[in-house]
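A protein chain is absent from this complex, but the other protein chains hold their places.
By written order: A, B and C. Residues from 1 in each chain.
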Amino acid sequence: MLTPVTAPRRETLSDSHGAVAEHNPNLRHHFDTMEQQFDSATLGMWVFLLTEIMFFGGMFCAYMIYRSMYPAAFASTSAHMNPKWGAINTAVLIVSSLSMALAVRAARLGQQKALQILLLITIFFGLAFLGVKAVEYHEHWVDNKVPLIAGHWDYSNTEHEPNQAQYARQAQILFCFYFFMTGFHAVHMIVGVGLMLTIFAMARKGKFDAHYFTPVEISGLYWHFVDIVWIFLFPLLYLIGRTKELI
Amino acid sequence: MQIPLLPEAASTTAPYVDYLYWYMSAVTVIMTTLIFAAVFFFAIKYRRRSEDEIPQPIHGSLKLEIAWSVIPFLVMLTFFWFGAQIYFANASPPSDAMDVYVVGKQWMWKIQYPEGQREINELHVPVGRPVKLTLASEDVIHSFFVPAFRLKHDVVPGRYDTMWFNATKPGRYHLFCAEYCGTEHSGMVGWVTVMSEPDYENWLANSGAEGTMVQQGERLFGQFGCSSCHQLDQQGRCPNLRGVYGSRVQLNDGKTVLADDAYIRESILNPNAKIVAGYKSDLMPAFQGQISEEGLLQLVVYIKSLAINKAPGEVAAPGTQPARERILPNGVKK
Amino acid sequence: MSTALIEPRTVETPNYLNAEYGWKSWLFTKDHKRIAILYIISITVMFFLGGVFAGLIRFELLTPQGDLVNSDTYNKFFTMHGVIMVFFFLIPSIPATLGNFFVPMMIGAKDLAFPRINLLSWYIYVVGALFALTAVVMGGVDTGWTFYTPFSSTFSNTFVITAACGVFISGFSSILTGLNFIVTVHKMRAPGMTWGRLPLFVWANYATSLIQVLGTPVVAITLALVGLERAFHIGIFDPAIGGDPILFQHMFWFYSHPAVYIMILPGMGVISELVACFSRKAVFGYSFVAASSIGIAVIGFLVWGHHMFVTGMSMYASLYFSLLSMLVAVPSAIKVFNWTATLYRSSISYATPMLYAFGFIGLFTIGGLTGLFLATLATDVHLTDTYFVVAHFHYVMVGGMVMAYMGGMHFWWPKMTGKMYPEGWAKFSALLVFVGFNLTFFPQFAAGYLGQPRRYHAYAPEFQVYNVLSTAGATVLAVGYIIPFIYFMWSLKYGEPAGDNPYKATGLEWKTSSPPPTYNFETPPIVTEEAYAYAGHGAKEGDVV
Partner (left out) sequence: MHQVPSVRTYVLVWLTLTIMTIVTYYVSKIEMGEWNIVVALLIAFFKMMLVVLIFMNVKAESPLTKLFAAAGFFWLILLLGQVAIDYISRTWMPEGKMW
């Protein structure tokens, strides 16, 4: 197992590089300086976010194609999404992003108390987002708009939607997108909340100071990324075809 | 034993593909020989003669780098150019091409002719006449591949694909499914028989057919109850289909769509997808999963035949397609 | 293999192998060198497993009737061969083994930037491989490694979800390796190790990492969507509800074409090292070779459509992808020409790694040029999905990549283990591989143009002669792969001690002891010269470039 204690030999290494030989127990053995370690971690997170962009990008790509193939069907199905919930969730995530950004700021300035409070706020809003999402999923379930589960799909004409049956087939594609995209996003939110809980626990134990806050920083980047994905999902899934009565 | 090198070249396209192939092969052989020769020559000439030998470094040459980037690229552009020429020449069939309809199904090729003959894993065509294949798949992706014609096209479910060829040499040629399609993929093979014109007419006459495809389509049109709503002489509950094929149809969302094979197919399977202006949705049941691709093709051919102002059921002369000019503009609703 | 490595033997200088003992010291190691060894063991297992399937395929194809196994079994054979070889051998092969071991050493770092993520990536790989093996044991998959919808999503009755999970999971292993390399190359270089001094192997691995990071997630989500579609019986690629199977192909090949470069680029990096070392000369046109790696990585993302010329994709899209596919051949050509030019007026040794390098240059040239047949529209229409394609990509993957891997393994074996392999046997098996390979795959070009479709269990009799040749070659090839395996094992115990630098090579990895100590260097290296400064420190900066 790796021991975080720096061996004497390695200390001389850092010295020979003319680096600041400030002995920080958080400095891992294979880095020379805290700065190098911080930069590596940040760059690593950015590279990871690159892969995340492409991961969601695959779904956005398929979405783009189908939406251009079946614009009317997408407009029709979007009527079954509740844009109010979507907007509320957007606002919730934006608040959580703010508190996250402030948490990173507090960590940088070494304000431990503020960091913990802000992390808790972030976790709270993250959970609120998931709660709203659960409510929405439940509404779709009750409304029989879950093509994934046999017996929970009904797209026949109703009083409210007198002409929707014509889109019954392609509507399933949009609902698949809806559940896959928001589902993968929700998984990322759950991971994010778990990450925040870990960071919070670390903060409680006093792991961070003004010289070491790398985990806060990089989890913050992740959190903001998940927020950005939602910023795009919101108009793409909820705000289609709201301008006119559907034909 | 005879070792075959090239498949028969039996279509108008084949010789061109072969020329290109030989040209590219020649370039490949020359290039490979040059590289091999250089490597061998250097390896022998500059072999290490003593353990301490240190050769003078040569760091590079901009001129050489540019030369061996640009020249191969120009050669490759010629490949691209000729390849694209042939590919585009094969893009759309000539207007006088005769129609044959092909359905790929795990694991067989079902072929039907406008005159009504049907075959499995056998395609008979006359020599010297362009043939247009309309390809449909019942299940997964197949690929219609005739090596002797140097042509192949995937058959993708949910759409019609087309390919065409003009056979130049009578004979029997392999027909393969080239896109992996499951268990008996390698059994999804057949023969393309190219016959002289009289032989072909003879074959047509002697192959039993239960009526032309138009008649078969008309029969289905009755069987599925289409005719009770889509009346051909007056406006029924549903659009009159006479003259629809090949026209632009006004839809209820304000758009128009060209009534081609794909549109008719979609309208049968999923009538609600594109609704003609002035009609309601849900008037017509969806036939998704109820009609085979072959039946669909018959219906399409039948509806196509209605485009020409002839009595329904009358055989359209082989190879005649509705010319776009003859269709009344917006012939859907009067 | 591992047990042999961890046995304490004579008194040795402290190195990464004798630093700790016991299985825990391996399974919980964070040393990139030990992780590389773990990877070597696991991909070797997968390689021989994939090889067994290859052998079964070849024996089935000895006769045209398809009489050895039934068609279902045959379909599973080629699918498992493809899945295992592509995702569990070729993709991780050089980056995760030789790259893992030598990229940090070549840039003078103590380890990769994220040692724990490195170990994690190996565990993820193992989990992915276990999923794939589970699919094999439960009864196999028959979709082909390409998982084309709607066959994979709706029609296949085999364990597609299990196999797709395996590929999905191992994808993250690949992503994490790439991530680690990118950060390591950016942030962990020793003082003086500028970008212009990086060994070309590092450049190649860096370019590879870019593809891994940017491409892999797309195939991951695509296969996830296929898996979900199978699990829920509804999804976005199903033509019955308006889905487009061609979209799946776009998304699949967006990764899977660049994935070809994931497989070949590190091999090209190895060849650059071998050519330089065994001709004792700086690689001709260093900056062009380095830049061409990055060029391949970027342009590689612009050409995937050439897999789809006959699918009913738009004609104009075909035109676009065909043209750009010609473009991607240029950087590959630059590399081949530069390697050849490096040999000019050099001092060439015929050591085994160099024989593999010669083999690579020749076979990759053939593989690359025949790729042009498949990038050209009209010829591709005839050749796609035939044995011509099979021959082409085996020339690149096996003739190129596996040759480079074998060359690299021989080259760095003394460094990794401190032992020399037996030179005579090594030369003999290099020759066997070259001959066996050509005998296996060259006839397939002919069978392909003649029209033999790939993935055929039974075939028309006129193709038999080529298939018999091919099977004969495969037998030779198999022997050529088994011999090195045996003598490598043998050399662990009986091999001559290698010394720190048996080839008198440049490069930081040769400046430390063999096997290297745990943190690679006793004193941190400071780089003062260009890569491949065989003529000594006085080597001038590039004359022209």
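Just so we're on the same page, contacts are C-beta pairs under 8 Å (C-beta built on N, C-alpha and C of every residue); 3 or more make two chains touch, one makes a residue touch a chain.
Note that the coordinates shown come from a computational prediction; the quantities given were computed from them, not determined experimentally.
A.B. asks: May I ask which residue of A:43, A:148, A:173 or A:216 touches the chain that does not appear here?
C.D. replies: Once the missing chain is taken into account, the touching residue is A:43.
A.B. asks: Touching the absent chain in the whole complex: find that residue among C:302, C:327 or C:460.
C.D. replies: C:302
A.B. asks: Tell me which of A:97, A:163 or A:182 is the one touching the absent chain.
C.D. replies: A:97
A.B. asks: For chain C, enumerate the residues touching the unshown chain of the complex.
C.D. replies: 186, 214, 218, 246-247, 250-251, 254, 301-302, 304-305, 313-317, 319-321
A.B. asks: Can you list where chain A touches the absent chain?
C.D. replies: Per the touch rule, chain A residues meeting the hidden chain are 35, 38-39, 42-43, 46-47, 49-50, 53-54, 57-58, 60-61, 64-65, 68-69, 83, 87, 90-91, 94-95, 97-98, 100-102, 104-105, 108-109, 220-221, 224-225, 227-228, 231-232, 234-236, 239-240, 242-244.
Just so we're on the same page, only the chains that are shown with their structure count from here on.
A.B. asks: Can you figure out the chain closest to the middle, judged by Cα centres?
C.D. replies: Central by C-alpha mean position: chain C.
A.B. asks: Comparing the two chain pairs, does A-C have more C-beta contacts than A-B, or is it the other way round?
C.D. replies: Higher contact count goes to A-C.
A.B. asks: What whole-Å value do you get for the distance between chain B and chain C if each is reduced to the mean of its CA atoms?
C.D. replies: 36
A.B. asks: With chain centres defined as C-alpha means, what is the inter-centre distance between chain A and chain B in Å?
C.D. replies: Whole-Å distance between the two chain centres: 45.
A.B. asks: Would you please write down the residue numbers of chain C that are in contact with two or more other chains?
C.D. replies: 240, 242-244
A.B. asks: Scan chain A for residues touching two or more other chains and write them down.
C.D. replies: Residues 169-170 of chain A each touch two or more of the other chains.
A.B. asks: Any idea which chain B residues touch chain C in the complex?
C.D. replies: Chain B residues touching chain C: 1, 3-7, 13, 16-17, 20-21, 24, 27-28, 31-32, 35-36, 38-39, 42-43, 46-49, 53-62, 64-65, 68-69, 72-73, 76-77, 79-80, 82-88, 90-91, 106, 139-141, 143, 145, 147-148, 150-154, 156-159, 161, 174, 176-187, 189, 270, 273, 288-289.
A.B. asks: Which bits of chain C are touching chain A when the two form their complex?
C.D. replies: Those in contact with chain A are residues 28, 30, 109-117, 175, 178-180, 182-183, 186-188, 191, 213-218, 220-222, 225, 228, 232-236, 240-244, 247, 250-251, 254, 519, 523-524.
A.B. asks: Which residues of chain A touch chain C once you look at their complex with the stated criterion?
C.D. replies: 1-2, 9-10, 13, 16-17, 28-30, 36, 39-40, 43-44, 47-48, 50-52, 54-59, 61-62, 65-66, 69-70, 73, 147-150, 169-170, 172-173, 176-177, 180, 184
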